[in-house]
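Every protein chain but one is kept in place in this view of the complex.
The block that comes next holds chain A.
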Amino acid sequence: MYAQLVETGVKRVKSLDEMSPEERNFQEKIDAEIKIEAKNWMPEAYRQTLIRQISQHAHSEIVGMLPEGNWVTRAPSLKRKLQLMAKIQDEAGHGLYLYSAMETLGADRDEEVAKLHSGKAKYSSIFNYPTLSWADMGAVGWLVDGAAIVNQVVLQRTSYGPYSRAMIRICKEESFHQRQGYELLLTMMREGTQAQKDMVQDAINRLWWPALMMFGPSDEHSPNSAQSMAWKIKRQTNDELRQRFIDQTVPQLELLGCTAPDPDLKWNAERGHYDFGEIQWDEFYEVIKGNGPCNQERVATRRKAIEDGAWVREAAVAYARKQQNKNAA
């Protein structure tokens, strides 16, 4: 999940009786699973919530390139290098696609990016963790893209049409990344040396809990969920999605021959789900607040890229204008 703690700005979900005729008409469309399109009337809070969620999602794609960029110059074979480059390229593409979906809501990409750089806008907490070995490239693909897919598969049915369609396209590529990440780890575990196997287990130990945090706070501490669910921006709760992710991931973990850093992780036959330990929520909130291991570096890198590139963008605009004038003359 690339969006966490998205503010709705709404204290309490209104009932149909309390709504204006426009609001009621809107809510009835949502309830009937009719997609909302850019030109349809929508409550301002719905629009703003979507802008926040989609921009957060887009920012996550872009910031998410950095931990991979850390290893793309050190990929250990031509095949792995090509795979990682293709994944990074896809992520830049997802970012573009999502910013476009966001702009259908009247938001401006440059303004939203400026919010990212000033620390006002968020991106997924997971990208504030460092990638410390090559195995992290596999673990990120498997766990991080894996967690993202669990959320995004559901978001394919989200109520806003352009976002829903973006998700359908993005999900296909993310599943591919997840399989590649898992295959990378499987190769290291099955054909690799002991040092490589240790690398894989170490990557899982470091990224397991941060991956679970990607789903956001537990439902009881998720103040915005009720409204987002009523608007069908969100379709399932954080805890439901987290449980689904764990249930599907543990068998893959066992197939790898690795363990999770959670002594409480075990199958509960009665519930038909895996039980798992308590997430360190203090850590989660600290990372969200900007105090994670890489928050400062990630934002500083992105800000520098855009600042350093200002003269390039200005040149492109100036040249295009000159060409236009020349053609008009």
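Here is the rule we go by: a residue touches a chain if its C-beta (ideal position, glycine included) is under 8 Å from a C-beta of that chain, and two chains touch if they have at least 3 such contacts; residues count from 1.
Keep this in mind: contacts and distances are computed from a predicted model.
Student: Looking at what's absent rather than what's present, what does UniProt name the missing chain, "Sarcosine oxidase subunit beta", "Glycerol kinase", "propane 2-monooxygenase" or "Phenylacetate-CoA oxygenase subunit PaaI"?
Tutor: So, among "Sarcosine oxidase subunit beta", "Glycerol kinase", "propane 2-monooxygenase" or "Phenylacetate-CoA oxygenase subunit PaaI", the name matching the hidden chain's UniProt entry is "Phenylacetate-CoA oxygenase subunit PaaI".
Student: Return the single residue from A:S164, A:T187, A:N205 or A:Q252 that touches the missing chain.
Tutor: Missing-chain contact among the listed residues: A:T187.
Student: For the full complex, which residue in A:V13, A:A45, A:L66 or A:L132 touches the chain that was left out?
Tutor: A:L66
Student: Have a look at A:D17, A:E220, A:D282 or A:D308 and name the one touching the chain we're not showing.
Tutor: A:D308
Student: In the complete assembly, which of A:A32, A:A195 or A:A329 touches the absent chain?
Tutor: Among A:A32, A:A195 or A:A329, only A:A195 touches the chain that is not shown.
Student: Can you name the residues of chain A that touch the chain not displayed here?
Tutor: Missing-chain contacts on chain A: residues 62, 65-66, 68-69, 72-82, 85-86, 88-89, 92-93, 95-96, 99, 134, 184, 187-188, 191-193, 195-196, 301-302, 304-306, 308-320, 322.
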